[in-house]
Structure formats: structure tokens, C-alpha cells
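Only a single protein chain was left out; the remaining protein chains are all shown in position.
And now, subunit A:
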Amino acid sequence: MTRAPSFMDRKDLLALAAVAALLLIVFPLALDGFRLNLVGKYLTYAFVAVGLVMCWGYGGILSLGQGLFFGLGGYGMAMYLKLEASSVENTKIQSTPGIPDFMDWNQLTELPWFWHPFHSFPLTLILIVLVPAAFALLIGSAMFKRRVSGVYFAIITQALAAIATILIIGQQGYTGGVNGITDLRTLMGWDIRTDSAKFILYFVNAILLMGVICCALFVRSSKLGRILVAMREKEDRVRFSGYSVANFQIFVFCLGAVFAAIGGAMFTLQVGFMSPSLVGIVPSIEMVIFTAVGGRLSIFGAVYGTLLVNFAKTSLSESFPELWLLGLGGLFIAVVLFFPNGLAGIWRDYVQPSIDRVFRLRSKDPTDPGQNVAKQAASMPAE
């Protein structure tokens, strides 16, 4: 067996292998193209959920505005794809050829300045990461330096998500309004609407998610991760020990924002459009739910939580649309009241101990020191 990288212990490596097997082997084999594409869509939300685990679970900062960052990433990618789809020959029936169709409908005759950088693909990729990070830096430094946290931070980030939605819907000519940016066709000449393209994009998506998970694991196991947990538990003590609490909070908030933005960009590629309905309050809170259901302290739990809630949503809203909101609302309340650590907590408290017991029965030598260490690790809280 290969040695695990230093930032993962054996359990993490196993969990990562399980996620990889599920996403890269089981789903592609078991599901048809349509369902696989749906899973791909859910996985883009999982990026946000992993970011929220870092922000909320470890850093103790609940952001209700992750939709804003998801949207920034998604719109960045959508703007690039839209520009490519609106080449002069594709749009020659418009009164101004060469600009996106919705601008033409809104009597714009020139491409707005902030659309220009999105002509270039490398620049688009950079901006997808940089713009949300810059926004998060701005919001974070304004708030955390003044020691705003907890509830107030949640409300203000929620307001920002709401403002973003109103702005996008209001500025139809620049953003495509309530319909969002639709009719996206090619990525550097490669048609993204075909089934095979969606299949490849699914794998890109899953592998990127693995990367993000590894990145989160790395941060968690570093000294930074320990400080984050310390900060969540007793902010003042960390401050009095000489750490700049605000800077750590800003960092983890930016990290969450970047994860969300990558998810947003992948959403645009996988699903083929971007609209304000993915930016506002409702999607932002839903993403918090995915995280809560998976377990706010578990990076892998976030992925399972996202998949599970979305599977439930799709199947329930297909067959009983009335029940779905009741179910979701009830799930929310149940998770908060009875399972504050979500699926990961249930796994840790009920499943893991019995697995350990089975393995202990099998091992012949009960005094094996390695076994005791593993047992201790299992009985420790997930952080």
C-alpha cells in the first residue's frame, strides 16, 4: 500500500478512495447519461458545501451568501461561453452583430466594459477565481476586522446575496435578467451540448471536486486548521495568544468563496446556463442545508449530504411536488434538533463503532498497539 500524503491519515485516505470509487466508477457505470448529468449538477453544489464545511464547521463563520460566489464563478464562465457563442457570423441577424442576443434585445449597441476580459479563456479562468476572492476579501476584511461575526455576519451576507439577485434581474441588458445567460454552445470550439461532452465534463467535475477536497483536507490538517478550530471554540483566547483572528477568518472565508466559484463555473459548463435563481437567498440557504445534513464538520459528509438531499429533492419533486417543501423543511428542523453533526455524526456514532468492533474481532492480537491508536482516533471527535 502506498504511503498517504502527510496531510491525510489512513481514514481520510479510505474515505477519499470511497468517494473516488463512487463518483468515478459506480455512478458512470450505474446511471444513464441524463442521471449522470444530474449527478454532475449536484457535484457542483458539493464544491460550495465543502467550502461551507471549512467556513462554518471549522471557522465558525456561517455565510448565507455563498450563492453570490457561486454566481460570480458561474457568470464568469457563462460570459466567456456566451461571447464565444455570439460571434459575428452567429449573430448577423441582430442589429448589432457580435454582442450577446439579450443585449441586442435591450437596445445595447456596444459590449459593456466588464464583458471585455471574458473574450480570453485563460483570463476568464483567472477571473473566476480572483473576482470572488476579491469580493470575499473586501467583505471579510470590512466585517472581521471590526469583529462582526455569528448572526450579524450571516444576515449581512444574506442581504448581499439578495442584492446581487435584484441587481442581476434589474440590469437585463448587462446580465440577461431573470432568464440568466442561456444558449451556450462551445468551449474553445468544443461543443459542450453533446452527450459525450457532458460525460467528459462530469469527470472533469468529479476530479476537480477531489482536488478541492484534498485542498480542504490539507488546510484542515495544517496548523492553520488547528487555529481555525481553536478560534471557533474560544475566539478571545486565540486572540490573546497573539494570533490575528480576523486574518484567519478572512482567509477561510475567501477559501470558501473560491470553492463556491469553482462550483459555479462547473455548473455553467455542466448544465449549460447560469441564472439569478442560483444566486439568491434560497439557493444560498439550501447549500447550507446540504452541509448541515452531511455534517458540518465533515468534508466528505458534505459531498454525501449534497448528493442525498438533491436525490431526494429530484425524486420527491418528480412524484410528489407538494411534499417536497414539507420534507425539506422537516429535514432542516430534524437535522438541527436531533443530528447537529448530520450524516457524519450518525456514521461516527453508530456505524464506525460497529465496523471497528468487527475489525477488532478479526485481529488475532488484541494487544496490538496500532489497533489501540486506531480505536482512540475513532472515538475522538471528527475535528
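Assume a contact is a pair of C-beta atoms (placed from the backbone, for glycine too) under 8 Å apart; a residue touches a chain by one contact, two chains touch by 3 or more; residues count from 1.
One rule holds in what follows: contacts and distances are computed from a predicted model.
For the chain that does not appear here, its UniProt entry gives the protein name "Branched-chain amino acid ABC transporter permease", which is one of "Branched-chain amino acid ABC transporter permease", "sn-glycerol-3-phosphate-binding periplasmic protein UgpB", "Cbb3-type cytochrome c oxidase subunit" or "PadR family transcriptional regulator". Among A:88, A:166, A:200 or A:355, only A:166 touches the chain left out of the display. Check A:158, A:205 or A:249 against the missing chain and you find that the one touching it is A:158.
Here the missing chain is touched by one residue of A:8, A:108, A:123 or A:281, and it is A:281. Checked against the hidden chain, the listed residues A:35, A:119 or A:146 yield one contact partner: A:146. Listed by residue number, the positions of subunit A touching the unshown chain are 62, 64, 139, 142-143, 146-148, 150-152, 154-156, 158-160, 162-163, 166-167, 169-170, 281-282, 285, 288-289, 292, 322, 325-326, 328-333, 335-337, 340.
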